[in-house]
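A single protein chain has been omitted; all remaining protein chains appear in their positions.
Each chain carries a letter (A and B) given by its place in the written order, and its residues are counted from 1.
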Amino acid sequence: MSIPDTIAAASRALREGSLTAADLLDGVLERAQMTEAQLHAYLNIDHDGARVAAEAADADLAAGNDRGPLHGIPIALKDNLCTRGMETTCASQILAGWIPPYDATVVSRLREAGAVIVGKTNLDEFAMGSSTENSAYGPSFNPWDITRVPGGSSGGSAAAVAAGSALGALGSDTGGSIRQPAALTGTVGVKPTYGTVSRYGLIAFASSLDQIGPITRTVEDAALLLEAIWGHDPKDSTSYAGEYPQVRRSLDAGVDGLRIGVVKELSGEGYELAVEQAVAAMVEGLARQGAEIVEVSLPSFEIALSAYYLIAPAEASSNLARFDGVRYGLRVDGETTEEMMARTRGQGFGPEVTRRILLGTYALSAGYYDAFYGQAQRVRAAIRADLARVYAQVDALVSPTSPTVAFPAGARLDDPLAMYLSDICTIPSNLAGDPAMSVPIGLDQLGLPIGMQVMAPSLGEEVMFRVAAEVERLAGFDARPEIPVVAG
Amino acid sequence: MPVDIDIAHVARLARLELTPEEMETYRSQLGVILEHAARVQALEGEPEVGSVHGLGIEGVFRDDEVAASLDRDEVLAAAPESRDGFFVVPPALEQ
Partner (left out) sequence: MSWEAVIGIETHVELSTRSKMFCGCAVDFGAEPNTNICPVCLGLPGALPVPNRKAIEGIVAIGLALNCEITERSVFHRKNYFYADLPKNYQVSQFDVPVCRDGYLEIELDGETRRIGIERAHMEEDTGKSTHVGDGGRIHSASETLLDFNRSGVPLVEIVSRPDIRSAAEARAYAQELRAIVAELGVSDARLEEGSIRFDANISIRPAGSDTLGTKVEIKNMNSFRSLERAVDYEIRRQIAAVEAGQQIVQETRHWNEEAGETQSMRTKEGSSDYRYFADPDLVPLVVPPSWVEEIRASLPELPEARRKRYATLGLHPKAAAMLSSSARTIRHLFDETVAAGAPALAAFNWLTGEVTAWMRRTDTEPAELTGERLAALIALVDEGVVSATAAKEVLEGVLAGEGEPRQVAEARDLVQVSDRGALEGAVRRVLDADPDAVERLRSGEEKVIGFLVGQVMRETGGKADPRLVNELIREAVGSDG
C-alpha cells in the first residue's frame, strides 16, 4: 500500500485515523520486498517482532496512550546497535549469529516512544568504511543508481530511508558515517554533539568520536527522531547531563541575522564541480534570506584527516581487542589460547578492519606513540582552538558534505587512502565533538544527490537546525529515486 | 616516503594471525597511509591537550549499589565453548 514517506506525515495520518501502525509497517515491508534484492539495505528484517510492535502500538494509541511523534513509526537500526534477542553482527563474521542479552539505550528509548523496529541495516564492518562495501555479508547499493555505493558506513540505513523501506533510521557517525551516506542518498543525516546521545549499546569503533544520530527524509523528521533518542544516560560516563537544545522549536526561525561561515579549506582540488556549484548557489540563497556570509579559514582542517586516521584506528585497535573467540562470536580453534585468539581474529575480521587494527596498534606502540598518536591529539586540540576562534565570529559553518557524489561500486576498494578522502569534510566535527548535519540540495547532471553540511559549535543544534531547515526550504528537494524492479 | 613498519611485530601485538601474503599487502598499504598520517607532525606550536571529550564533562561516578546480573545460561549459550558454568578455552601458555 502507499503510505506517507515522512515521519511527520505518517504521525498525523495515524492520529487522524486514516491508517494504522500495521498499515505503515505493511507499506515499508512492501517497499523492502520490491527493493532489497537491488539495494541490500537490510541485514535482517524482523518481520515477527515488528508485527507485534505495530499491533501493540495500534492498541496503545486506541487506548488513548499516545507516546508521541514516533508512536507506530517503522524505524530501521544500523546493525552496530545492540538489540535484545535480535542478531547483531556489525556486518562482521566475528559476530555472526550473536544475540545480545541487552538493548542499547537508544533502542530502549525508541521502544518506549512506541517506534516499530523494522530490522537491522547493513554497514561497513564495524563501521569502518565510506561505501558499505566492507560488509562481510555483501555490499549495499545506492537507490539512485544501483551500480554505485550508498556511502558509508551507515549506507544500509541511508539506502533504506531513501528507498522508503523505513521512515527513519539510526546510524552512527565516527568520521562522517551518517552525513556522507545521507549526502550520497539524498537524505538528511545528523551527527549530534558528542555526549548528547548515549553510546551505551553502540558497538564501539572509536569511543571518543562515535555518536549515534538519525537519518530521515526531512529536517523536521530528523528533529523528531533526535529528540526521541538523546538525553542524559547514567550508563554512559561521557553523557551530557545539562540542558538540551530545543531543535523542533527552531525549525521555522529562518536565517535572517545569522552569520554563516564558508570554510575555505573544504573546497578546491578533489571537489567535483557540480558539488561546488550547488553549495555556492545555496550559500547565495542563504544570503538572500538575510544571512551574513563570511569566508573563514581553519588551517588545522588540512591535517584533520591525518589525525583522524591515527586516533580512530588507535581507539579501534583497543575496542576490538575483545573479539577473541572466548566469550561470544566466532572461534577458530588452536592448540593454545593465544593461537585460538590469533586465528579467530585473523580470520574473523575483514581486510579494512584488520588494516585499521594494525594501523592503530602501530600508532600506540612503544617508540611511535609520541610521533603518531600523541601528535594526533595535539592536532585535535588545534582543531578545537581553530573552531573556537571561528565561532567567535560566526554562528554556523557550511561546506559540501562529501567532495563527490556517489561513486561507482568497487572504484575505491583497492585504494584505502582514496576511500579515506571521502570523509575529508566530515571529520573535523567528530574530532571537535561538535554537531553537524547533511541536507540534500539537489542532483548533479547524472541525477545523483548532492548534500550540504551545516556545522555548529557543541550544543549548537538549535542554530544548526535553523540553517538546515532554511537550506531544505531553499533547495525544495522532493526528488525520489526510481529503483529498477528486478524480475523474480 | 612511505613509513617502514615491522608488520610481524605489530600483528603479534594485535593478536592477528596473517599469511605472509597478507602481511606484505598490509605492510605496503600501511606504509602509504602512515606517510599521509605523518603530516600531523607538521603542526606548529604546542596546543594544550585536554580531555578528548569536547564538553568538559568530568568527575562522573555511580553509587555503590548492586544491580541485577545477567542470566548465566543465556550468556554461556552464546559462548563458543562452556562447561559446568565456566567458559572454556584451550590452555593458556603465559600469564
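To be clear about the criterion, a contact is a pair of C-beta atoms (placed from the backbone, for glycine too) under 8 Å apart; a residue touches a chain by one contact, two chains touch by 3 or more.
Predicted model, so just to flag it, every value in this text is computed and none were measured.
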Touched by the hidden chain, restricted to displayed chains: A, B
Residue among A:71, A:111, A:199 or A:466 touching the omitted chain: A:199
Candidates A:58, A:227 or A:315 - the one touching the absent chain: A:315
Hidden partner chain, touching residue among A:8, A:82, A:188 or A:283: A:82
Chain A residues touching the omitted chain (full complex): 81-82, 88, 90, 95, 98, 100-102, 104, 199-204, 206-208, 234-238, 314-315, 317-318, 321-324, 326-328, 337-338, 341, 361, 364-366, 369, 373
Missing-partner contacts on chain B, residue numbers: 9, 12-13, 15, 51-53, 57-70, 72, 75-76, 83-95
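In this section, only the chains that are shown with their structure count from here on.
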Distance between the centres, which are taken as Cα means, of chain B and chain A, whole angstrom: 23
Contact footprint of chain B on chain A as seen in their complex: 98-99, 101-102, 193-195, 208, 234, 237-241, 300, 303, 305-307, 309-310, 317, 321, 324-331, 333-343, 345-347, 349, 354-355, 357-359, 361-363, 365, 371-372, 375-382, 384-385, 416-417, 420, 432-434, 458-459
Chain A contact footprint on chain B (complex, rising order): 5, 7, 10-11, 13-18, 22, 26, 29-30, 32-34, 36-43, 45-50, 52-55, 57, 60, 62, 70-71, 74-75, 78-81, 87, 89-94
